[in-house]
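Right, I'll just put the structure down here and ask away after.
All protein chains but one are shown in place.
Then we have subunit A:
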Amino acid sequence: MNVNQSAPPVPPFGQPQPVYPGYHQSSYGGQPGSTAPPTHYGAYNGPVPGYQETLAPGVSRAPPSLGAPPATTAQTPCGQAAYGQFGQGDVQNGPSSTVQMQRLSGSQPFGSAPLAPVVSQPTVLQPYGPLPTSSQVTAQLAGMQISGAMAPAPPTLGLGYGPPTSLASASGSFPNSGLYGSYSQGQAPPLSQTQGHPGAQPPQRSAPPQASSFTPPASGGPRMPSMSGPLLPGQGFGGPPVSQPNHVSSPPPQVLPPGTQMTGPPGPPPPMHSSQQPGYQLQQNGSFGPGRGPQPNYGSPYPGAPTFGSQPGPPQPLPPKRLDPDAIPSPQLNELPPQQKTRHRIDPDAIPSPIQVIEDDRNNRGSEPFVTGVRGQVPPLVTTNFLVKDQGNASPRYIRCTSYNIPCTSDMAKQAQVPLAAVIKPLARLPPEEASPYVVDHGESGPLRCNRCKAYMCPFMQFIEGGRRFQCCFCSCINDVPPQYFQHLDHTGKRVDAYDRPELSLGSYEFLATVDYCKNNKFPSPPAFIFMIDVSYNAIRSGLVRLLCEELKSLLDCLPREGRAEESAIRVGFVTYNKVLHFYNVKSSLAQPQMMVVSDVADMFVPLLDGFLVNVNESRAVITSLLDQIPEMFADTRETETVFAPVIQAGMEALKAAECAGKLFLFHTSLPIAEAPGKLKNRDDRKLINTDKEKTLFQPQTGAYQTLAKECVAQGCCVDLFLFPNQYVDVATLCVVPQLTGGSVYKYACFQVENDQERFLSDLRRDVQKVVGFDAVMRVRTSTGIRAVDFFGAFYMSNTTDVELAGLDGDKTVTVEFKHDDRLNEESGALLQCALLYTSCAGQRRLRIHNLALNCCTQLADLYRNCETDTLINYMAKFAYRGVLNSPVKTVRDALITQCAQILACYRKNCASPSSAGQLILPECMKLLPVYLNCVLKSDVLQPGAEVTTDDRAYVRQLVTSMDVAETNVFFYPRLLPLTKSPIESTTEPPAVRASEERLSDGDIYLLENGLNLFLWVGASVQQGVVQSLFSVSSFSQITSGLSILPVLDNPLSKKVRGLVDSLRAQRSRYMKLIVVKQEDKLEMLFKHFLVEDKSLSGGASYVDFLCHMHKEIRQLLS
């Protein structure tokens, strides 16, 4: 939409036009009160209202004020400050801006761009400072404008400046743009403005008056694209009706006036508001439209907003006064000092906020079930809790797409550069409210399939000739309906029994496979689990072996079972190893287990058959005896060397000998340096980082493991690896087999029973108990026109179409990329059918089918309106993480940035309303793309910090490969939850805040989680009572840093926090160990690493900086 996404967002929201008025209000009324989160917004609102009000009056004032005082005063200070800080560099983008700004003008990459904006912003802020005195509103406006002004000023000062500014101004003249711009830079969305800023500002000046009405929206908009929405409402409220009207209406009117000057920018907003302009921005908006949801959110945020204001600290008073300009100013005044520091930055609140988007979606779409009947619907975000009703398409829990509307031609697709991909999780677990797929038994004839393309019967198949034949929806082949399957059609051409048959009415269902679908034409036997335990010195000393053996005794009762089966069909076996392997005969008839040592590791084999894999209940006594004895037997071992490949080989051979599929649980501690196949050497070399050879760190040392993995896959032997390294173990190589066999890897560095017991046991329990499909083959069929061309995930492929998975559990995801090989048809859309053939844990062979129909479009705007950023990021991260195997990391990063820029540039060029080049306009659906992408770029794999080990990187790389959308979402953009903000009584999760240090208040406590880590951050000035009730110590200083368990205390806060921790853990597939971090403590570095909107120590850009950079890239592409 508009540069300032804000604008677009607004409009989109507005778009609901019809709703609009009501919307705002309604939302307003309700929301303000309700929404706590809006705190941020609050601030917004605050200003906004101020703006609006001021606008009229302020306009005049502002300009003047701006003109005179700000420019000089503000600028100078700014400049100085900026400089000073700049020099320091990292501290703030803003500061440097001045300098950089100039460069920027020259067109600079990252820094410069951000800087530029920053500058403007800082200026803006400064203006605030001064302005506030007069009046907040003015201040803000002034700020806005000032920034503009400032910018202009600098230009005058700075050589480069001038021109861009002016230009920008021209383009961005629109208040929106202008305002946004100033924000936007920082805050991307608003106005592309970074440059626009300088330029924009001037325009603003001019515009301000006009825009006065505008400005507010602008301001609103700028703040947060998401915010913008809220702002509007807020405004509406505050000056509410007026403001809104202003907003809405104003834009148009303004448009006109601005139109003259800045038609472009204003344009966008108007459309949004006025549905009339639809074609134009409507579409875009349309996309927003969905975002519409936000409006309500906005509303809600709004209310929060007030609180928001409070967040900074003093703002609290604001909330009530949001609307009251005066009130606002005062806080600002108060804040002045702190602000000065930050003032050089772009206002982070003005750039698209993931939190807001998530919150909006949650509020809008969380309440009603998602019904899958309609083709091409974009499902709610992964962060939203929603129910799914399967009415013919697979639930988004099974399949999510980057876009639900596919370009009809490959040219379009190429132009847009939006990857077409589906993230498929075939065995996803469903919430208890949703039924798992029906199992269809077609008897001996097996499932009905198309004769040509072999697609399975699905709801999209077209029955013709009175039901005697059906036309395949994938390849159009006409097939006869077998007599036993015949059924009459009703008047609509539907089979009469359509609703009695899952395969004709549901998106997901299962077929019972016939013997033709089984290996060697024999029904499989129940799978087996083999526990393979490292008993070398390290494993014994750390207490791992004892712990594990103890746990296994009870865990063996919890093996996965099918349905309501009384006992699990799975058999178990045990192996221990160091340099040699020890197999155990635990046959039920033995009095004592027998140990069989195989030292021929070069040529591994299984020394026994009978008695190795046993039924737990039958052999319980022997197994217990074994598990008791293992820790004793090796208690005084001195063997430090281990083997690895032979262990896997042994497990695989054992399964082969038993003729079943199964899973190996490997518990391994060290680099396998003993003489054996798969022997590894320590090749960790940090010097390779950032060189062309860095990729070798991610590649396996030897090809032996690939070969081994291939054999494992052929046998249906899935490998789960638990690593307990004290030092480098070459995860990149060790993970090859788990990765290719669909297994999981867990890593517990420096494992110590006291500290890591809970985490390990929890992971182990979950891993052992989870339902797994074995010996699986997955195939994705598509309707003519597109084709699955690339696959990402933990699996093996021996040809280009079949995804072979030795094991597949409910956490594993396969990302599939599609490419055109023909034209698609808008009417028929595009179909996906994912068929997974697998063996259930009871040994039943089944086929699980997921179908999904997508829309096709001839207009790019449709594509952009139906995208899902989270999925996109999932794909891009996997793509990039695979890329590091073959290309230097830098190349991979650049490619990501380029692609992102291309996507956005294409949008800008083809879908957004004409606007100043200085504006950054993001599609509503993708407004989070930059922030998320930045997180990907900053991730350990692509930009390692000094403290990140090679193993960690390889580990993460491996993990991400099979993550689903929800996991990548939180992994790349961690959730940061304030704990003491919301009332203790509230049972819901507190609203998250953005992952940035400046969002942390030192009087508060926060939880941060990313799916792998969980931190509890304690501000230095947290109330003593809180400390007492949480930690049972009397003061902040007495809290143990690094604490991993919260004391169990009987008070509401403690209960609530612990409850929250538990519920967070329950949401994730891996146990997150809690780490308590105190503000200013040395552990805080670790914590800060996850504040992804900030600049990272390893050189990762801050959100604002990146946005600026992205804007610059886009501009380059467009020019």
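Keep this in mind: contacts are C-beta pairs under 8 Å (C-beta built on N, C-alpha and C of every residue); 3 or more make two chains touch, one makes a residue touch a chain; residues count from 1.
As a convention for this text, contacts and distances are computed from a predicted model.
Between the names "Transcription initiation factor TFIID subunit 8", "Peptidase S24/S26A/S26B/S26C", "Integrator complex subunit 11" or "Protein transport protein SEC23", the one given in UniProt for the chain missing from this structure view is "Protein transport protein SEC23". When the full complex is taken into account, the listed residue touching the unshown chain is A:P607, out of A:G446, A:G543 or A:P607. Shown as candidates are A:V496, A:A565 or A:V597; the residue that touches the absent chain is A:V597. What subunit A contributes to its contact with the hidden chain is residues 580, 582-584, 590, 592-600, 603, 605, 607-611, 626, 629, 632-633.
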